[in-house]
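Here the structure comes first, spelled out in structure tokens, and everything after it is commentary.
Only a single protein chain was left out; the remaining protein chains are all shown in position.
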Amino acid sequence: MKELLTGNQAFSQGVKLARVQVISAFPITPQTSVVEELAKICADDRLAAQFIRVESEHSSMACTAAASMTGVRTFTATSSHGLAYMHEMLHWASGSRLPIVMVNVNRAIGAPWSIWFDQSDSLSQRDTGWLQIYCATNQECIDTVIQAYRLAETILLPVMIISDGFILSHTVEPVEVPAQEDVDAFLPTYVPKFKLDPKDPHAFNILAGPEDFMGLRRTSQEDMENAITVLDEVDTAFQKTFGRGYGLVETYCLEDAETVMMGLGATCETAKDVVDDLRAKGINVGLARIRLFRPFPAAEIKDVLKDAKKVAVVDRAVSIGAGGILSQEIKQALFNVPGMPEVFSFITGLGGMDVTPELLSRIFMQTIEASENPAKGFWVETAS
Amino acid sequence: MADRKRPTVCMSTDGTQGTKTGRWGVMRPLFQEKMAPCRAGCPGAIHIPDFIQHVHEGDIEGAWRVILENNPFPRITGRVCFHPCETPCNRKDYDEDIAIQSLERFVGDWAFEQGLSPLEKNGSNGKRVAVVGTGPAGIGCAFYLLRSGYRVSVYEAMPELGGLLRYGIPEYRLPKRILSQELETVFGSGVEVKKGLKVGPDISWDELQKEYQGIFLGIGAQKPIKLEFDEDAHPGVMDGVPFLQICEKKIPFESGQTVLIIGGGNTALDVARTVLRRKGAPVVLYRRTREEMPAFEDEIREAEAEGIEIRYLVSPRAIIREAGKVKGLECIKNRMTRSGADDRRAFAPLEDSAFFLAGDLVVAALGQFTDMTDLPPEVRVTDQTVVVADDHGCGPQGIYAGGDVTDMPRSVIHALASGKQAALALDTYLRRGEKRRADSKNAIPEVTIQEINLAYFESNPRQQPPIQSADMRTSGFEEVTGSLSADAAASEAARCFGCGNCNTCGNCYFFCPDFAVHRDPKTRKVIIDNDYCKGCCICVEECPRGVLSAEVKK
Partner (left out) sequence: MKLENHWESPEYIHQGHGFCPGCGFIVAFRHILKEMGADTILAVTAGCLGTNSGMFPTSPINVPAYNTPFASAAAAGTGIRAALTAQGNDHTQVMAIGGDGGTFDIGLQALSAAAERNEDFIYLCYDNEAYMNTGVQRSSATPLGALTTTTPKGDTKDRPKKNMAAIMEAHAIPYIATASAAYPDDLLAKIRTAKNIRGMRFLYILSPCPPGWGFSAELSIKLARMAVQTKLFPLYEIFDGERIVLNLEPPPIPLKDYIHTQERFQYFSEEEIQKMQAEVDRNWKKFKARVTS
């Protein structure tokens, strides 16, 4: 059924449809309405979940992880400083091999304070062992929640679903809300492979000696890699059931594009309009939106870019001292591969700085006309 | 992912029992039940802490059976023993010593009231033993022989059984009724008893040796020591033990007479107290001071409480008579001449200290010695006693001796204990033809107050048995000391530290950080699991009664 939903409402509806059993969250702008919406959903008994109003994000992830370890489907959401506050727990949840799904509504991290969108919060957590899926539309938000549980519960690693703060979270779009029965058929009850159970006692997360630790990390790596295949299967199955699929990398007008723009999230929706405009003018550009950021789909990206000459990466997060984070990841995937395009990094849109169609157009042109390519990227602070 | 051997999650799949933490540390607790000072001090080696523990648990019958292992007559010793167990009691260093004798008496009386029999009907092993003399040594020996299945016959020269128990201890200390009940339990049925029969004159030792496979000599020291200056038996001068018969009116006694009693032992005081009860006026004369008096401390105190006049440092010199009747004694005073380490008991007469003491009767309670004339041939002797080896054998095969006829401390418990030891030796000889080796005195360490953890004991006063007031006492011959009530006995038993005797209180088990203290399923005694014990020794510290000690690991 089609409804007008904000991104946060879409997430909340997805959580309800997924029949999550324990929710534990702490409010932070711009995630707050996820928590509020879920509180209402639970209070109305539209969802039979335990809703724990913890006092901090560290506790929300600690609570969620412990609940997940006890063998139930769990959910939490946060942004920015909240995500940073639970950093320790992110590592812990991944190392514990828990199929938690968390929504992170992107927001810049201070100091100084900023409540507006950039991708520095989620991207700076890329080493914590969580899968990361970036959504571009509110439809994708609700659909990804459902996909994410099936994915997480298969590979036993936690999944972070990311959306643009305010741009998606607080903007209303028309969303097809799947029917509960269809979701139940697609997403069966969670049956844990291990859990806290008095009938079968084990101690979890005890000390691991060096060799065992290496082994466990390698196992996580293998299972994370396998997520590429599994997400592909899940997405294909989702397409079959609900008529919508997203893949790992979304491509737009790539057939003869010499210059390809790459980015994460809703910025890419704007970029599609810019591609149309430039193509109307005879400039062969295209777009590749990275949906699955962790595990990084290197093979898919290499494939998508095999005919491109140049790549313009929209970096909405920077690792100070190194450069744009997304472009680093892309460069790494293409390094030493013969015939790969030249990658240009454009650091822009930090702290909610508006990334307009004009700005994106300028990035395309600058890439096409580029006489130089600074390793740590161009800083684009204005549209012109 | 499928055939991977590596685990997915860090989850335990086994316990830590494979880690033998017993390798840690340098100390180790040692479970060793130790000697309690009361038990060390008991000539009969009664397992005192064990019997008291049974009382504490409400198992009076169990307590009784523990006592019977070493003492068949708790109703007797519970009344007349000089309780050397109580003096070294560790509880004395905390508040007051345990009333062990009162508890023993309580247990004995209880068992009697329940009609319990100390002897099961043993099958006879066909061997016959003669026990000669039925004082505590004889009846002790007879009991343990009967228990081991021997056919015992007892020979008693006096008209009744009991020896000094009957003839030397007055009614108010050991009622004849109780003595008879005790003797009845052992000699009541199935034991041949020959009273009024003296071996030697009436039946020869030879005949006994033919008829019996073993003989026990418990004939005691029957002859009284005479006054130096009055060897002939003039009227008005009596010997201590026989004089006690005025108690049962077997000897007439006019009230109001002043009786001068020479001596410092129990008999002297018993005579005095008996005279008092027969409305006479006793005066006790002892040549040294109270400190050297051989009488039991209890007796002295009771005599003092009864107002009996005791004159210390007085020796009689001559009996003064007028017209054949005793008028009194000429006496001199003494002084102690303790000189250095030599003889604490040394004394000497004071010059020019002679004085006259008026009296109607003189009783010499100077002690007794054995009549050496009627002994079995080839028995080893000195001029005063029978000499026994450490197994109580006294020379000829199959003849053993104990009690006052031998050279040993003279008390009921000493005699009983020697009877038991002789019975064991006789049994070894008759069953295996061997000489019994004495129990190794290999130091079982004794527990001191330092090994007691006082945190586990509340301080509370000793339960005292009811004692007749002095004026009540002297009007008759009822028992001076009464019995503890069941409640009082329970309270008193609870005060016992149980030195060195594990009662599975559970402290060691509870406080062990390595769960390395277990209980043997059969013996219920503590076992230390050396695979896991790290040697912290908390168990040693928290054992209330010194059963666990710390030793360095080898």
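Note that the chains are named A and B in the order they appear, and that numbering of residues resets to 1 at the start of each chain.
Following the convention adopted for this analysis, a contact is a pair of C-beta atoms (placed from the backbone, for glycine too) under 8 Å apart; a residue touches a chain by one contact, two chains touch by 3 or more.
Please read all numbers here as calculations on a predicted model, not as lab measurements.
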- Query: For the full complex, which residue in B:14, B:352 or B:383 touches the chain that was left out?
  - Reply: B:14
- Query: Which residue, A:4, A:43 or A:203, contacts the hidden chain when the whole complex is considered?
  - Reply: A:203
- Spell out the interface residues on chain A facing the chain that's missing from view. 21-22, 24, 48-50, 52-56, 58-60, 62-72, 74, 88-89, 92, 196-198, 200-209, 212
- In terms of residues, what is the contact footprint of the unshown chain on chain B? 7, 10-21, 24-25, 455, 504-507, 509-516, 518-519, 529, 531-532, 534-538, 540-542, 550
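Criterion: only the chains that are shown with their structure count from here on.
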- Distance from the CA centroid of chain A to that of chain B, rounded to the nearest Å? 92
- Message: Taking the touch rule as given, give the residues of chain A at its contact with chain B in the complex, in rising order.
- Response: 95-97, 156, 193-194, 202-206, 208, 212, 215-216, 218-219, 222-223, 226
- Message: Looking at the complex, which residues from chain B come into contact with chain A?
- Response: 1, 4, 6-13
